[in-house]
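Every protein chain of the complex appears in place save one, which is left out.
Just so it is clear, A, B and C label the chains in written order, and each chain counts residues from 1 on its own.
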């Protein structure tokens, strides 16, 4: 809070992950013996990467595949998978519509009601294929579908809103989410997000969250900083919320993982988020590029289909390889979007970090902002200007 | 004043709205119960947005429509509406001329004299349609048309110059505006601008201004920073002038609203201006994109037609929807230029601000500069590069 | 000197003119009564603009025209004008050669020797047309052509090198310039440059300079920062050298004007240089765009024809109007490159500065960098990428 914004305001500078770089020190380590494990909500993932609960990213098959690869995918309970018996045809429509008709089509598709039977069905399908049943919903959905989730074989629930708070003021007579109560009632762990500040992260942990999603406004498919003015650069947000995690552990002995969510495209981005203090990351667009992804080469945000104020854009991300190649390589691309686990391990080796905990303590510098090729392309595509 | 610019100068860093972001805290609120009201010059607007007194933005019909929607439009008393009986044909000419002949055509069109009878006629037309009769003029016009304005049914007057001062040194024998006297003499409130500093804002309030327009040099259709070197980034300017408003209220008990004017394109921009301390905004180009706008897809600044030193450019903004859609949605675009009221309410909900006063106190961070889609397009068009 | 560049170096931040903006205050003034006069070397110029001693900018006719308009042009004594009886044909060749053959052609053209008779002839021609005979040369030329200059009717001499110093170490047996001696011997004033620091500016004034040219590395046709790593952003350089001028005046009572030279394209750039402390500016490319300019739509730097290490590029600047329009308007362009005097006067009026001295004391802020349309075009043209 040391910058004067005119006479009346004290502000601070927040940093994005494009503005930082990691500094190699006096120690290196063989990448093969680094330990990248992420423990969250009773699950242990070899790869500290969770696929976003977005309709272009995770469906039943992708969720199962990700589990096999040592990662985890989250199924959106309020997306096309639970609104349509056969989501394939709907997803195909989305991938084929022109830019002009896109918003209208999305608004139409997402006006179809969510079906409880389909929620149960999808969870069962994931379990049948051996996958972790990780599902997500908004606070409203959490209240509405509480019983069906408890009856189903849910492994872990992601309670997600653009911004989550522990103190929501609703309309008179409206029902509001009581987070501590919900966390206690449910028979599976609840990961909560998104938040960006020390204070809110601490409150969510105190309310019983099994993990915290960090990130508002920085993502490629998210335009909330443009539409709402709201957002905080990711490096600072992750560093702040990680400090809350450490504080909470000191007080209670409980370690609640911090998951950086938004704006992450390359292996380097993942490494930098961990160096800022994250225990793992949630990513959307890099997974949407897998040939197995439901989006068929396209990716869009969860606020996109809003009937009143659509935010987020459909991005043509293309198909660049298999999900195996994207997560475990070997890389067929040299732009940092293939073999993400390999990148994490190589970076940890280079920086001499034996595990995620040590990686959280490597030296960081503020460096002149670097737009990587992938990001420039994505931005250009967002704007419909590139190839 | 803490930066050394060489041996001889102390300067400070000023911030633009593209350099800031708003930080969600521990509280959220249902957008439907947020209160966005702006009170200015005896009027209460549900939407804290005023349409600029620019010829491509406001004519009689637009002024009336904006009133109905809960906003307000200001008619330029020295534009085509008061120079031509039938401004439609003139506006059509402007929209059709090539880039090369544009400046010359503008200089010709605006050399036609302003007619007093047309001033009266336009004000009557607005009132007949149920609109607020808000009109604008330069200090010279204010002196020249004082009597006709007093006779007409003017509701609110915007006294506007690129830069307004309370201490103007004119040529020997020339008549100079006495602002306190003018404010007292007129039988309707006078909003004054533009200014950018604490000191000047305070002086204008002391002179009797009913509102202060803040912003010099940051607007899309304004090139005064390039042509004159003059300008101040908007976030700092708004923060400074808002501090003056608070100071003035403390001293006198009178609350004079601060209106951010210039460089505002998206809902996010509006939210950020309010967070810096503004009570409302004045916008041009976003309104010029309405199919009802007189500019027919084009927008230009008020200094453009200067016979000697034209500043400002004609920008092709296109038509993207109805004025209703732009102000109240539902949005058909996801780039932050539709449903501006919805964006303000959603942002306030996200940030836990019940009303404009609370929104003025949300946390701000300095963040790496973000070019939103709309701005990239506009810049590209300015450079003749875009579609 | 407050920034740590690694363990071993203390450095400071220097600012360019694109990074600053001027802040209007509580006073405005009618532009018509502002006084823009520059007194230098016994001449009084109404317009504080000097045209650079570049072959695409000033020839005999241009020098005379500029004098009539209240400005001044400097003729390069080591350019095509004094190497060729008929420079027109040579200039035509330069304007017609392709990018690939350009450097070779320049090296050939400038290998032709300078003729003493032509030096005298050009000076006489300027005087015959009523112009101020301002000419420029390097330190070597100053020594070589000293006698011919003294015999001619020279009004003012510009001693110019990329970097000028008062302490030059030459090869053994080589002759070195003694600046105090030269200034004393010559029967006309000597303006010296370029320099960028307080220390050197002060030494040059002590050596007898009648004016100081400030600017190394910032110009559009100059690539010395790229080729040599050498340069200093102009706002800081001008502020530093102006502080030396003030110090020198305090000690000696003599006022030595500071001329900002390099990187100036728009009226806004000129205003910002003056606000940093300059008494006037020297400009090349804006004058090269006049239809009367010898470059016929092209502009190139003085280091370009170096046989060994060519620096600077030929830029296609095009012809945008008459020299009268560029200096005194009315402007036919709205990008800040026409009516430069009008821009200075309007800016001074806006900022409430009655004369150059007051303009040197207006408030400056550091603002997010602004690339004006003109600059983007010029950069693109330099790279052969634009239209």
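Here is the rule we go by: a residue touches a chain if its C-beta (ideal position, glycine included) is under 8 Å from a C-beta of that chain, and two chains touch if they have at least 3 such contacts.
Source: prediction; values computed, not measured.
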item: Which displayed chains the unshown chain touches; value: A, C
item: Full-complex contact with the absent chain, from A:105, A:118 or A:333; value: A:333
item: Touching residue (missing chain; options C:197, C:285 or C:339); value: C:197
item: Hidden partner chain, touching residue among C:165, C:246 or C:296; value: C:165
item: Given C:73, C:233 or C:330, the one touching the chain that is not displayed; value: C:233
item: Residues of chain C (touch criterion as defined above) contacting the omitted chain; value: 3-9, 11-16, 18-19, 103-104, 107, 162-171, 174, 195-197, 199-200, 203, 216-217, 223-233, 236, 304, 306-313, 369, 382-383, 385
item: Those residues of chain A which, in the complete complex, touch the missing chain; value: 12-15, 20-30, 32-33, 198, 235-240, 242-244, 246, 266-272, 275-277, 329-336, 339, 342-343, 346-347, 350-352, 354, 363-368, 370, 372-374, 376-377
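We adopt the following convention: only the chains that are shown with their structure count from here on.
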item: Neighbouring chains shared between chain A and chain B, ordered by label; value: none
item: Rounded Å distance between chain B and chain C, as computed from the means of their C-alpha atoms; value: 39
item: Centre distance in Å when chain A and chain C are each reduced to the mean of their C-alpha atoms; value: 55
item: Numbers and ranges of chain C residues touching at least 2 other chains; value: none
